[in-house]
Structure formats: C-alpha cells, structure tokens
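With one protein chain withheld, the remaining protein chains of the complex are depicted in position.
Order of writing sets the chain letters: A and B. Residues in each chain are counted from 1.
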Amino acid sequence: MGVISTSSRDAVARPVMARVPLVKATILGAVVLLLVLLVVQPFGWVLFNSLHDDATGAWTLNNYARVVQSADLIEPLVNSLVLAAATALIAVGIGVPLAWLVSRTDLPFRRSIRVLTLTAFVTPSFIGATGWILLAAPNSGWLNTAWRWLAGEGAGAPLNIYSMAGAVFVCGIYTVPYSFTMVSSALDEMAVELEDAATTLGCGVLRTMVSITIPLAAPAVIASFILSFIQGLTLFGVPAFLLTPTGIPVVTTKLAEFYQLFPPEIYLAAAYCMPLLLVTGALFWMRRRYLGRKQYVTISGKTRAGRQIHLGAWRWPALFLALLLPTVAVFLPYAALLLVSLTRAWGLGLSWENLSLYWYWWAIFGNSETHTAIVNSLVYSTLGATLCVALGTLVAYIVERRMMPGASLLGAVATVPIIIPGIVLSVGFFAAYTRAPFNLYGTPLLLIAAFAATFLPIAYAHGGSILKGIGPELERAARSLGAGEARTFLAVTLPLMGGGLVSGWFLVFIPIIRELSVAVFLITPKTNVMTTLIYNAKDGGNYEAVCAMSVLLLLITLLLVAIARPLAGLTGARRTSRKTATAAGVPS
Amino acid sequence: MTDISRRGLLKTGGLVGTALLSGGLAGTGFARLATAQDDPLYAAARKEGALTLYWGSYEQQTMEAIRDAFKAKYPGIEVQLLRQASQTVYTRLRLELQNGVAECDSLGTTNLLHYTELKKIGALAAYEPPDAAMLPAAFKGLDKDAMYHVGAISLTSINYAPGKVAAPPTSWMALLEDQWKGKITTGSPAFSGDVASWVVAIRRKYGDDYLRRFGQQKPKVGQSNVDTVTDILAGERVVGSGAPFSYTLTQKAAGNPIDVSVPTDDAILNLGLTGIPAKAPHPNAARLFTNFLYSKEVSDILSRNFWPTLRTDVAWAEGRSLDQMKWFRNTGDDLAAEVAEGIAKWKELVR
Partner (left out) sequence: MSGIRITNLRKSFGDYTALRGIDLQVPNGTLLALLGPSGCGKSTTLQLLAGFEAPTEGEIWADDTLLSSPRGVLPPEKRGISLVFQNYAVWPHKTVAENVAFGLTIRRLPKAEVAERLTRALRTVRLDPLRDRYPSELSGGQQQRVALARALVVEPSILLLDEPLSNLDAHLREEMRFEIRQVHDLLGITTVYVTHDQSEALVTADRIAVMQSGIVQQLGSPEEVFERPSNAFVAGFIGSNNTLAGTSEGEGAIRVGDHVLTAPDRSGAAKGGSVALCVRPSKVRLGGDGGLPCNSLPGTVVRSAYLGEHRDVLVDIGGDRTIRAFVPPEHRYGPGAATTVHLPIDACQILAPAA
C-alpha cells in the first residue's frame, strides 16, 4: 500500500454543533403526519365508535361488556383463532420450504413457480372458495364425482369443503404467497457461506435448510407467520362460503351479521374487533421477545457470491412437491372457474352447444361499468401500492434505525389497520376522510388513501424484514464518507432493498386489486372497482360472469407481473459483473 | 356470437325496446321522448343535470336496464348508479347522514324498516308520483305521508332441479317430508333479508315447530337465497327453500335446468321500497326517476327480467300474475323485533 494522497484536505474545524437537519426533520414530520392522517384518525373513529351505543349514540362500555359476556360472541372468536392459527401454520409450512426451493436450489422451472405462486395471490378469497366449492362440494364437487366414478357409486364423498378443515385448507393455500414472497426475498439476499457445509444431498442439505438457512430468515418467517395469522382472522369470503353452511361462525361472518341487522350494530362491530387487536398485539410482543435476543444481518459488508444448492437426483421429486401448491391453488380451481365461465348456462354442464365466450364479451364490452372499474382498479392499486410501499418502507427504516424517539410506536401504528376487518375499517375511513377538512368522498383519493392505509402493515413488515437483513454499517460507511442521511438512504439502503422492494410492491398491489370489503362504503358510482362488480355479479347469482371476470382479473394482474418482472431482476442487491463473473480469482 | 342470452339482449335492447314500444303506443303520455318544454319536472331535473341512485333492489343487470331507459327517455341528466346490497346501501346512507354528506337522490332497498327509521329522523322528503296510480291496489299508498313507495316486489318460493325431482314439493309443509331430507338448500336469515322474511312468515303460520322439523331435514344453509340456485345448478342439492322467484326464472330462461314451485301455502311477498332523501342534491331529478319507476318502460324491463311488474296493465313474464298465486306479506309495527327473534330461533333450531 502506498501513497493515497496528501494534498489539500478539508479543515474539520467547524464551530457549529449540528441540529436535526432540515431534510430529516421534514421527512420525519411528513411520515408522522401521514400516519396520523391515514391510520390514527380512521382507527380513532373505530375506537370512538366502539365506545358508543348503536341505538342512542351515547358513550358506553356496553359493547365491550357484550363481547366479553355473550357466549354467542365468544364462540366465533375461538373459531377465528383456530382458523387463523391453522392458516398461518399451513402458510409457513408450505411457503417457507417452497421459498427455499425456489431461491436456493437448482429446482427446474423456478421462475414459473414464482409466477404461479403470485397467481394464487391474485385470487380474491371468495373466488378461490368458489373454485373449491365446484371441486370439492360433497355431492357435486368434481373431484368427489371423479372419485365416485373411479371407486363406484357407493364410495361416498372423500372431500367436504364445507368444513373447518376445508376452510383452513382454502385460507391456507391462498395465504402461502405471503410467506413465500417474504421469505424468498429474504433468502435471495442471504449470503451462503453458512450453508457451505451442505455439499452433499439428502440429510445434509435438508438439515442445513432447517437448522441454518430458515433460522437465519427468521425475521421474515415470523413476519409472514403473523401476517398469515392476521389474514386468517380477517378473511371474510372463505368462511362465509365454506363455514356458514356448516354453522361454524367466525368473527368476520359475525361482523357481517351485525351489519345485516336492523338497525345495524356498527358500533358493536367496532368493539368486536378489539380482541383481534389484542391477539395480534400479543403475537408481535412474542416476536420481539424472540428476535430481540438475536442479531440477523444477512447482507453484511462482507460478501460472497450467491450460489445454488444442487438437488441432483432430487430435482424432479422436489419439482413435484413445489407444483402441489400451484396445482391446488391455481390449476384446479381456475380450471373449474374457466369451464364455468365458458358455458352459456353453467347448470347445463359441459356440452358443445353450451360452450360460449359470451360472458367474456359481456364482461369486456357488454357492461358499461366494467371499463371504468378496470381502469379504476388498476389506477388505484398502482398509486395505492406505491404510496403504501413508500410510507411503509420509510416507517420501517425509521423504526429499524431508531431515527427518532418513540420510533417503535410508529411501527405499532403502522401495524394496526390490517388487523381490523375491512367492513369495520371502511366505516372508520368513511368518518375520517369524508368530513372537513378532507372532504374526499367520491374522489379517487379516498380509495387510494384507504387502500394504502389498509395494507400499510404488509409494506411495513416486509420493509422491516428486508432492512433487518441489511447491516447498518453499510449505511454508516456512507455517512462517514460524507453522505447525509437522505443521500445514504437513496444511494445505499434503497438499492440494497432493491428487488425486495419490488416484491413488496406486488405484495401490496395484489391485495389492493382484489380487496373488497374496505371499499364497500367508500366506492361511488364513479369510483367503482372490479371486485365490487364481481361481488355484485355474485350477489346476483351470475356465476358465469363472476368466473369470467375473475379470470380476466387474473389475466390482467399476470400481465402486469410479467411486465414488471424484468424490473425486479434489474435490482438484485447481490450483483455480479457479467464480464468477470467467471474470471479467475473469484473465491467460491 | 350466435348465442346471445336474454341478458345480452336486454343490455343492448334497453334503448331499442323502449323506442319500439314508444312507436306502438303513441299517445299514451310516455310514448315519445320526453321534452323539457311540456314537462316542468323534467325541465327542473334537467337544470339539476344529475341523479345519483343508491339501489339494492333488483340485481345489477335489471337496475342498469332501468337506468339506461331513464337516460334514453330523459337526455341531459347524468345518472350515477350505485348498486350494492340493500343493507350496505342503507348503512352507507346513514354514514353519509352522520357525516354531513348528501350524495343520494333516490334510495331503493328491500327493507321497510329502513324507511320507517329514516322517516322518524326526518331524513325523507315527501313526493306523490302520479304514475303510481297504476300499482296493484294492495301496494298503493303505503305511507300516508308519501315519504316512501313500492320500488320492487319480491317473491320467495321453492325452486328445484326438474331433471332430478319427479314431483317437486308444492308447499312449505311438503318440504318437511322425509324424501327431502338432506336434499334442501336455503339461505341464512342472518345474511338474507328475504330468508329472514320467510322465517318470520313461517313462524307466524306454523310456529317454531316448523323450524325444528326443518332443521331435522339437514338443509344446507348458504348466505344469500341466491345460493339455493347455485347449489341446485351445481347439483349439490335438488330443492331450494326460501328461494328467489324472479332470479330462478331468469336462470331458467338462460337455459339452466331449474324451475320454481309456488307453494300452495303462500309465496312470501316482500316489498322493496323507494324514497327520496330530504337532503337529496337533485330533488327534481329524484322525483322524475321515482315517477319513472311506475312507467310502462320500467315494468316492461321488469317483466323481461322475470320480476313482478309495478303496473297492473303490464303482465309478468310467462303470463304469470299476482292473482294466480296465493301470497302472504309480513305486516305489523314490530317487525324488527320479530326478525331478531326469528334469527335467534333459527340459530337455535336449524343451524
């Protein structure tokens, strides 16, 4: 090592002590303000409502007393917890190994499996439930019919989708994309040196995965477990379709009943959400206890080339396993939906003369509202997801890097919305945004704000789990070289989050495009969206149209994903220069 | 497209149909395109230039056909239609009232209680639509103050799969026969207003014992009563109780293997209502639309969609009429309590 330079040097003698820089103060202030407007306010209304009497409007604790005392209200809570826990277990149990296979190994068709998993994600839960009703209803389900055809008429029905097990199954498979996406983006960025021992296949690789790789991705695994759990708590479509027929009430179906009553018990519904908040709070507390003791940094400044684990002879069995999810979540139900959508009258069954593209024609050209709704859905989802990811990432950054006192409170605030079931949240948004000074009622901004706020927890959790993987010294190095906080964030943190941010954007965009209940009181004729149209068609019993529009929604979203994929590829944090990747001197 | 269904025809035919009818019925007052000159209400509505409908009665297609017919007849008025479930529409209107927003010009929902409640808080405006004179006598003058009127007539009956059922049940009582055990599908009174009406009516007729025995038939309980049609078409069940009359007939007309059986111990009739909010931003357009509901155009549209018409001079589809069937409608001042009690009993005895 020789002379670097000894020429002119900045004088360090500056008499001033630093205050909080203006840019930082502005950004922190903006984030706090946005959180207050987007989350605290609507949630405040929900809380306010929960403390009022539906009939008289007077202050009361009676709603809470009813929630605690009535066995009729406790049973759904218990059922919801069972459903949520089982959903989360399935989501993590399938999603994590799948993420490992796709991110870490030389599994064939990895790319396709990624896309197919996203496809499962695009599916609104009531559509997935519909698909599975067609497949596994005890008498008419096609799978059951096929079984009876194989095993004889008296064989009965092996599958009954109208059961807790059925609901858990459907909730689970459509929640896998959460855990899959979050864990695979963590794994994509993780250095492999700790996996080096696993060079031989069989036990070695599996044990490495179970005892090293997955624990290292623990922040993402746990975050996705909690999100899946919340998803299981707040889903309405699946329990409404699958559990109502067997008389198993859950919180969301019970909430729908409150709204169905006359007069509607909206304030009781608000109070009824609070136990969900408690349960989720407990989960987050447990996560903190667990993660608090350990340090998880996967991108430190010391890098090694990412490397794939060779599955060898296990490639094809592994592919078979990896295809199970797309099969049950996409191929089978969409095959059923597609067939229905292609019939003129689906009750007639499959026959040549019953085949028709009419419902697609109807959905695209025949219905004047569809055009607006498709455009609205895309515009709101794009803007909402962008706002949501921007805000969620900033909050995660502020929390992870403890940039201000009370930062963890910001995180807690950013986590609240998703826990409140949409139909209740919708009322909160209504109260918060339609009054002066906002007067957003009837404007697209109302829906964009509501969507961004609703899914802020996903953006925040995802951003946090990416940031947990980025060593703070990478940022500190930039600071010590003269970059301010904003510059450091833009030049170092953001590019390192890169691909993870793109996947996070989809993780928000897709739930927004398929969201229904949050929009229920917020849409107006001019700001209608696809899902409300689909639900109206379902409400009117027009299943052919429901299926056709679902298939369309799926295709549109897939098209977008296809357009955006190359974008994700460009922003991988662990780059290699194309020219020199194989040159000598590269350690392996 | 060679197989354009009824709905397709309706969609494109709304305007054409109106025009054809107009030609054939010249001189009957609504035969030609309305002009602002000779209709002061239209003139006032046109000045307002817009109309927002909050409707839960009728499904999307029928509602859109009505809207399109209105736009065709009264050009110059921008019509916004918000079609959501009745209870959702009502809850939204209440939220708007609470938050000081006035968007809705015409409310149309399937629950009378919405209107008695809104009337109580002074949220409805009175209006006497002249063309309501053509309504069936039983449904005229529902409210002495003319705050609300009939907006839709909805019938609840039995439906079934003709190919799989040799002789369908012909009465509610017949549903309790052994042969229908495990074969019935129905909606939930907790989710569906029509099913709730049915429960109230059945309890009035036969008492809780009916519900108990109905429960023993192990019906499949969906949410909406539309689910009965889905279950029958899918082959999951073969007979639907508390089933939607008009919608079943629509599906039948589309070619699906399903049909209705009007019970001899009364089809249950539920009225959809309509009213104009006191703070409607376009009150004249609202009045114009309310009166339009009782026009021949609308009843023709209803007939084509298998809905009971709102005029005695327009026949229902397939030549049906209210006079041909026995029907029963829940009336009384304490319906809300009766509904709540019915749902509780249902949960105890059926679920």
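Here is the rule we use: a residue touches a chain if its C-beta (ideal position, glycine included) is under 8 Å from a C-beta of that chain, and two chains touch if they have at least 3 such contacts.
None of these values were measured; they are calculated from a predicted model.
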item: Chains shown that the absent chain touches, full complex; value: A
item: Contact partner of the left-out chain, one of A:332, A:345, A:419 or A:496; value: A:496
item: Residue in contact with the excluded chain [from A:82, A:321, A:445 or A:474]; value: A:474
item: Touch list for chain A against the chain that is not drawn; value: 1-19, 21, 299-306, 471, 473-474, 476-485, 487, 491-492, 495-496, 498, 573-577, 579-581, 583, 585-587
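Everything that follows uses one rule, which is that only the chains that are shown with their structure count from here on.
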item: Residue ranges of chain A touching chain B (in the complex, touch as defined); value: 133-134, 137-140, 162, 240-241, 244-245, 247, 256-257, 259-264, 266, 344-348, 354, 356-358, 361-362, 366-369, 427, 430-431, 434-435, 441-442, 520-521, 523-526, 528, 532-533, 536-537, 539-543
item: Of all residues in chain B, those that touch chain A in their complex; value: 1, 3-5, 7-8, 11-12, 52, 59-61, 64, 80-85, 87-88, 90-92, 94-96, 98-101, 103, 111, 113-114, 117, 188, 190-191, 193, 220-224, 226-227, 229-237, 244, 247, 251, 254-258, 336, 339-340, 351
